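Apart from one protein chain that is not included, each protein chain of the complex appears where it belongs.
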Amino acid sequence: MNDKNRITFGLIVFIAIVTFPFWYNLGKASSAPELKLSEKAKAAKECVKPKEIMRQEHMQILDLWRDTVVRDANRAYKSGSGKTFGMSLSSGEESCLGCHESKTEFCDKCHNYASVAPYCWTCHIAPEEKKPEENKPEENK
Amino acid sequence: MNEKYLYSLIAVIALFLLAYAGVEAAGLQYLFGIIIPYLAIITFVVGFAMRIMDWASSPVPFRIPTTCGQQKSLPWIKHNKIDNPFTGGAVVIRMILEILFFRSLFRNTKCKMNEGPRISYVWEKWLWLFSLAFHYAFLTTLIRHLRFFLEPVPFLLQILEKVDGFLQIGLPGVLISGVVLLAAVIFLLLRRILIPQIRYFSLAADFFPLFLIIGIAVSGIMMRYFTKVNIVGVKELTMGLVTFHPHIPEGIGAIFYVHVFFVSVLLAYFPFSKLMHMGGVFLSPTRNLPTNTRAYRHINPWNPEVKIHTYQAYEDDFREKMIEAGLPVEKEL
Partner (left out) sequence: MANLKPDELIARIDYTPPSTGWMDTPTVIRAGMFCYAAKPPSVETLGLPYAREWNPLDDDWKLPANWKEIVLEGLRDRLERFRSFKVFMDICVRCGACADKCHFFIGTGDPKNMPVVRAELLRSVYRNDFTKAGKILGKLAGARELTLDVLKEWWYYFFQCTECRRCSVFCPYGIDTAEITMMAREIFNLLGLNIDWIATPVSNCYKTGNHMGIQPHAFKDMMDFFVDEIEEVTGVRVEPQFNKKGADILFITPSGDVFGDPGTFTAMGYMILHHYLKVNYGLSITWSTYASEGGNFGFFTSNEVMKRLNAKMYAEAKRLGVKWILGGECGHMWRVINQYMATMNGPADFLEEPVNPITGTKFENAKVTKMVHIAEFTADLIKHGKLNLDPKRNDHLKVTFHDSCNTSRGMGMFDEPRYVIKNVCNNFYDMPINCIREQTFCCGSGSGLNASEDMELRLSGGLPRANAVKYVHEKHGVNMLACVCAIDRAVLPPLMQYWVPEVDVTGLHEMVANALIIPGEKKKTVNLRGEDLPGMEDEADE
């Protein structure tokens, strides 16, 4: 029956769509990106908060920092261990990228993997990489 | 309290506890993160295919489309090509409108008995609107989740997420599809609980998927906005599943396993339930056939041989009377 062929065809198309992820990734390895810490970060040993919290909540910390800096002009952050950090994503030695020097290695790797597109870089300019020492551009607010 | 929705609610709560305790207390990450999802997807695909082929195995003996517009007849009478489709192409359009826009549901009216008495039929758009919202939000959410199953993530998917999150509220940005999904599913649930007529014929099997989908939506929203989850770890797990190198990364919270378990239950439940309307809508003989039966003969594969009362037998019964009345006969007396 003609009808049955058509139904079978439709069903095959449907199953192909449902199983799309299986054959899209065929033959690809499934390794998650390894996070490489810069020498500077390794040397610093500690971040503003423990690693697990940083992994899951850094976006909210950054959000909070932005508000604090802009509204209260407060640029210093005192961590639990008493260490002081600059409340800035990319300005100065004490900023995030001051320590985690490579945006590509530190930010993009995971963001790309999880398909996350933060809008940090619509305002901020990522520091030039490769050269460890360089001029930090002004935070353009 | 209505036992029908109570049972369904209890079932979903039990499923939650099972997954939560299974991971938190018993450490069954491997079961809930790998074995059950694999079984669920197999059940879904095989069960879905079997259901469709089971339907296909029954023939369509008669061509019985519901005609919802003017037939094609005389050339000067305006033919409603979509609601009374004469050709296969027109049927395709009718089906597209049905499947993508819920055209029949769009016609919905609400009947009311007024003083007079005058019975009125008012256009009732809310069921249509929320059903459409629910299905599209679910679809968008589903497609968005492909980011966990594809590496590299295709560009189109990134665009979709950008569009879905264009409001840029909060961090991580609110995705409209998730909010709409939850709102619509709650509307559909409340409708079933609050409208007496709908409640009257709703089954436990109608409440269960609604509660389950609410569970899926809530656990997903929790993970994204509140409890947070190790997203890279999650993708590592999901990518492991789709590349057939399953493994359980460290540091993923129990709520993720609850979410995955709910989805697995929904998938496995799908082929055995009314959710199969997804496939069935394509096979409905009142919608998917052209209305040209007077111009093209539809074949019934089991067209039965039947005994009929022939003219000869009829004339034999009445010959005398027919002749007397002056009616022509084949055989004189």
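Observations on the model:
We call the chains A and B, going by the order they appear; numbering starts again at 1 in every chain.
Here is the rule we use: a residue touches a chain if its C-beta (ideal position, glycine included) is under 8 Å from a C-beta of that chain, and two chains touch if they have at least 3 such contacts.
Only a predicted model underlies this, so the values are computations on that prediction, with no experimental measurement involved.
Looking at the complex as a whole, the chain kept out of the display touches B.
Across the entire complex, the residue among B:14, B:96, B:163 or B:203 in touch with the chain not shown is B:203. Which of B:66, B:87 or B:168 touches the hidden chain is settled by the complete complex: it is B:66. Think of the hidden chain as still there; on subunit B it touches residues 4, 7, 51, 54-74, 76-78, 80, 83-84, 86, 98, 102, 104-105, 107-111, 113, 117-119, 121, 127, 131, 195-198, 200-206, 272-274, 276-277, 280-281, 283-287, 291-300, 302-304, 306-311, 314-315, 317-318, 321-322, 324-328.
One rule holds in what follows: only the chains that are shown with their structure count from here on.
Per-chain Cα centroids separate subunit A from subunit B by 38 Å. Interface residues of subunit A, counted against subunit B in their complex, comprise 1, 3-4, 7-8, 10-11, 14-15, 18-22, 24-25, 28-33, 52, 55-57, 59-60, 63, 110, 112-117, 119.
Here subunit B touches subunit A in the complex through residues 44-45, 48-49, 52-53, 55-57, 59-60, 146-153, 157-158, 161-162, 168, 171-172, 228-236, 239-240, 242-245, 249, 251, 279, 282-283, 301, going by the rule given at the top.
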